[in-house]
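Only one protein chain is missing; all other protein chains are in place.
Our next item is subunit A:
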Amino acid sequence: MADDEQDSKEYRWETGYEKTWEAIKEDEDGLVEGLVAEFAQKAARKAVTQRRGPVRLGMMRHLLVAIDCSEAMSSQDLKPTRFLCTLKLLEKFIEEFFDQNPLSQLGLVTMKNKRAEKISELSGNVRKHIKVVQGLSNMTLTGEPSLQNTLELAGRVLKPLPAHASRELLVLFASLTTCDPGDISVSVQNLKNEGIRCSVIGLAAEVRICKKLCQDTGGEYGVVLDDVHYRSLLLEQTSPPPRARALDAGLVKMGFPHSAPPSTQSDTEPPITVCMCHIEEGEGVGGEGHLCPQCRSKYCSLPAQCRTCGLTLASAPHLARSYHHLFPVDPFEELKNEGQSQFCFACVRSFTDTDKQIYRCNRCLEHYCWECESMISTTLHVCPGCASRPHLYQRLPDTA
């Protein structure tokens, strides 16, 4: 475990504000404030470099998240317990996932008593998934999980999906053992052949079969050190994985329902007023909705896949939310603050002695403070200087 210890030490300097603060409290000079700023800045930089991926990504993701609900989850090494900590982080994860992968679908699976059970169908409904996660908190944690049964279930759910979409399984695994009915390596091989990417986040210690699963299927394997590390491992899974070679790129026919009511003149059939997404629950009659432009089925929220004709239904902003992956901002250059500029171009904050580094966009040559640099590269994805200059701003691709 010597390795782990080293990792955790290194980690402490990189988690950002709270932890760093602890580490430098001993410093008795008046330099503390500057140090905090410097460490926070480094942490922010690190987060950005990690998040920057290749530009071409598969954006229609289908992800199953399997949650270990076995006895091993009741351990209190994560507060308040591994299980409750997991549920709390999952809520955040689900929101982030759909934020970054708007046309994607997610499903939830529980693992306990040697069984894997689907508790939330693959869908793009954020609120529904979060409700399911919240509903788990009183579950009794018993028995052993079965990784093989989980893999088999994932295969059954993900296999029928079209190959242009990425198909992924994420296992949150606390147990150190798995209780399998057969040879698990056969199941691993099957998923590998199907191009289903499996990642595992271990809550206890490294487990060999988990590592092999991730290696063989091109996924990622990580073992959490503490709750903050858990959070970052989990949130890393929200960025789309590099497009696997096996995936077929394709043009997908898609519907963009117009919110205006359809013209009534030529229609003899009355419009369907029950929304298809809630038909099973017996709600959703009447009210506003989005009509599938192909078959007129009604949906109360987008995105959705039409259950009648199969058309993917979305609105323009659903697509646009992902364009920043395609048109990323070039990373800014980190420069030693030598008085090149008096203030940050974006927020007009004056640079002071605590600003050891400032940042420059090498296209528009404007200078930025580290806070703005971090916001631009992680959230905004627009260089304010470039975006306000006629020769530099990000235009839509020119018409052919």
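In this section, a contact is a pair of C-beta atoms (placed from the backbone, for glycine too) under 8 Å apart; a residue touches a chain by one contact, two chains touch by 3 or more; residues count from 1.
Keep in mind that, in the parts below, contacts and distances are computed from a predicted model.
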{"item": "Choices \"NADPH:adrenodoxin oxidoreductase, mitochondrial\", \"Ubiquinone biosynthesis protein\", \"General transcription factor IIH subunit 3\" or \"Ras-related protein Rab-17\" - which one is the UniProt name of the chain not shown", "value": "\"General transcription factor IIH subunit 3\""}
{"item": "Full-complex contact with the absent chain, from A:Thr86, A:Thr217, A:Gln305 or A:Asn337", "value": "A:Gln305"}
{"item": "Among A:Cys69, A:Leu90, A:Leu103 or A:Val188, the residue in touch with the chain that has been omitted", "value": "A:Leu103"}
{"item": "Given A:Lys92, A:Lys118, A:Lys192 or A:Arg321, the one touching the chain that is not displayed", "value": "A:Arg321"}
{"item": "Touch residues of subunit A, complete complex, unshown partner", "value": "56-60, 99, 103, 162, 164-165, 243, 248-260, 279-280, 293-294, 305-312, 314-317, 319-324, 326-327, 342-350, 371-372, 375-376, 379-390, 393-397, 399-400"}
